[in-house]
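Take this structure, written in structure tokens, and hold onto it; I'll ask about it next.
What you see is the complex with one protein chain gone and the rest in place.
After this line comes chain A, so read on.
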Amino acid sequence: MFVPCGDSVPDLAGHTLLMPAVSVGNVGQLAIDLIISTLNMHKIGYFYTDCLVPMVGNNPYATAEENSTELCINAEVYSLPSKKLVALQLRSIFIKYKSKPFCEKLLSWVKSSNCAKVIVLSSSHSYHRNDLQLRSTPFRYLLTPIVPKSVQNRIQSLNWEEMEKSPCIPEIDDSEFCIRIPGGGITKTLYDEGCSKEIPVVVLLKFVSEGDNIPDALGLVEYLNEWLQIIKPCCDDPTASALQWKMPSSWRLLFGSGLPPALF
């Protein structure tokens, strides 16, 4: 359930909710971190749930001593009222059998808050790509039928690739085709629930492999930015625009502590 930080419940009507799926390479979560950190979004509440493994730590977006001591938990909601943007960050994995209940609770909150749409940032295993996908861009999108025509038209004008259907059961020759997102965590569930409950859900994903996924996260936020224009691209050079995204201080030591000198 959503619990506000302050005394009153913020009005999220007409806002766009950005959220990650906990997926391969944690790309969605890294992308949301970049968005919250770059836009300096402030925390408006918690999504308190029994569906995620509990964790706590100090402010992952701290920029100075003064703001480094704010406690953060596993699911928090941040907002940027000037752009009618709300971001939900998920920092831990789902407890067994709780991913579907979470999706139901989340989308029920989205509906009751009258959010305009939900954008899910996600990823899928790159080794599952077919030959055509291997030769094309690694980015894909998916829209639930209720997504407004204006959004559909805008995305089509960007010449993006829609996520292709693949055989539901690959081993069977005449298997039906359906959307499959291997390694995507709750992405498929959110998309299916969005379809059945008539909630505008846009999925943006990238085909990735596990490893140093920071470049993948930067790629995904740039992909999102092509459409939403959250930050103005400074010029046409893609490498320069990547520098506009601010990496949070918590991204230090992603691959562990310093090495013991005795190792060498």
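Convention: a contact is a pair of C-beta atoms (placed from the backbone, for glycine too) under 8 Å apart; a residue touches a chain by one contact, two chains touch by 3 or more; residues count from 1.
Rule of thumb we're sticking to: contacts and distances are computed from a predicted model.
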item	value
Candidate names "Glutaredoxin domain-containing protein", "Proteasome assembly chaperone 1", "Eukaryotic translation initiation factor 6" or "hydroxymethylglutaryl-CoA lyase"; UniProt protein name, chain not shown	"Proteasome assembly chaperone 1"
Option touching the unshown chain, where A:Pro60, A:Gly184 or A:Pro200 are the choices	A:Pro60
Sole residue of A:Glu70, A:Glu162 or A:Glu210 that reaches the chain not shown, by the stated touch rule	A:Glu70
Omitted-chain contact residue, chosen from A:Thr38, A:Ser113, A:Ser166 or A:Ser250	A:Ser250
Chain not shown, touching residues in chain A	3, 46, 48, 50, 53-60, 62, 68-71, 73-74, 91, 95-96, 98, 249-254, 256-262
